[in-house]
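Here's the structure, in structure tokens; my notes come after.
In this view, the complex is presented without one of its protein chains, the others remaining in place.
Let's look at chain A:
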Amino acid sequence: MEKNKLQMVPTRDGFGRGVVELGKTDERVVVLSADLTDSTRAGWFKKELPERFFAFGVSEQDMFGVASGFALAGKIPYACTFGVFATGRVWDQIRVSIAYMNLNVKIIGTHGGISVGEDGATHQALEEITLMRVLPNMTVIVPADAVEAKKATIEAAKHNGPVYIRLGRSEVPVITKESDRFEIGKANVLKEGNDLAIFACGMMVYYALEASEILSKEGIKARVINLHTPKPIDADTVKKAAIETKAIVTVEEHTLSGGFGSAISEIVSQNCPVPMKMIGINDRFGESGSQEELLKKFNLETKDIVKAAKEVLKVKK
């Protein structure tokens, strides 16, 4: 797996392709946008199916309320904006007008995590997994690449209830294939191994695979799991990994407070406690910088995963 040989595509492009394909076959699909139409790729739907595209200008609260109304009327709205605005800015609207009624609204949060780099802390959504997974009825998906993002977009329409899809701005390597299985709530084991398990989501799945190759050269066999659905979590796959490998590393480009690693540790600690290391952003806001610089600054690089793996193996029983 060499990065320079992999195709590089932003996950938001996968959404754009998926929602157009979906819209052409399902008339219930409508796309809502709050001024970031080209950035979120909602514009691709607007171009193909303008009669079912609705713009709201810079007013996210109203857009999510409108999404609720569309869903009450039997439509499947995809409401699109940046991750920061699709979660924190409208959390109460999502809570009361969408999640409480278990409405069929699909929330598209692009420019998630540090992928928005230079825009800095206000635009770097580091909290979406936490904010969304605490809401009853909500499903949270973090696709690993554009191919998976397209599948998640299409599968979300088949799932009855609210779904949050976390997407990125930057180009990331395509590591999954069209033919790979994608089922909401079912993790994919990308690499077998019994020395430890590395759980990752989103663009960090690539780095987890890279880390496993380095570990493999040192004789350490890591199981790499793409847990693309932090909620509902695939508890069976988590428990199986804990029991069989007895050591776990979790990797997210997201706050460690209540996020992806926390969701896994809630399962592990209560069912089959084993040593864990959680890689993520430790209780701080982001800052301006390139994605690569930020990965380094926040200790989210491949070498950090390798280091965490070795540390967890030291305390493994």
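Assume a contact is a pair of C-beta atoms (placed from the backbone, for glycine too) under 8 Å apart; a residue touches a chain by one contact, two chains touch by 3 or more; residues count from 1.
One rule holds in what follows: contacts and distances are computed from a predicted model.
**Student:** Can you work out the missing subunit's protein name as recorded in UniProt? Choose among "Transketolase", "Phosphoribosylformylglycinamidine synthase subunit PurL", "Ferredoxin-NADP reductase" or "Sugar ABC transporter permease".
**Tutor:** The chain we cannot see is, by its UniProt record, "Transketolase".
**Student:** Going by the contact rule already stated, which one of A:Leu6, A:Met101 or A:Ala235 would touch the omitted chain in the full complex?
**Tutor:** Of all options in A:Leu6, A:Met101 or A:Ala235, contact with the hidden chain holds for A:Met101.
**Student:** Which one, A:Thr40, A:Gln93 or A:Thr153, makes contact with the chain that was left out?
**Tutor:** Once the missing chain is taken into account, the touching residue is A:Gln93.
**Student:** Who touches the missing chain here, A:Gly69, A:Gly88 or A:Gly120?
**Tutor:** The missing chain is touched by A:Gly69.
**Student:** On chain A, what residues meet the omitted chain?
**Tutor:** Contact residues on chain A toward the absent chain are 30, 51-52, 54, 56-57, 59, 61-75, 77, 92-93, 95-97, 100-101.
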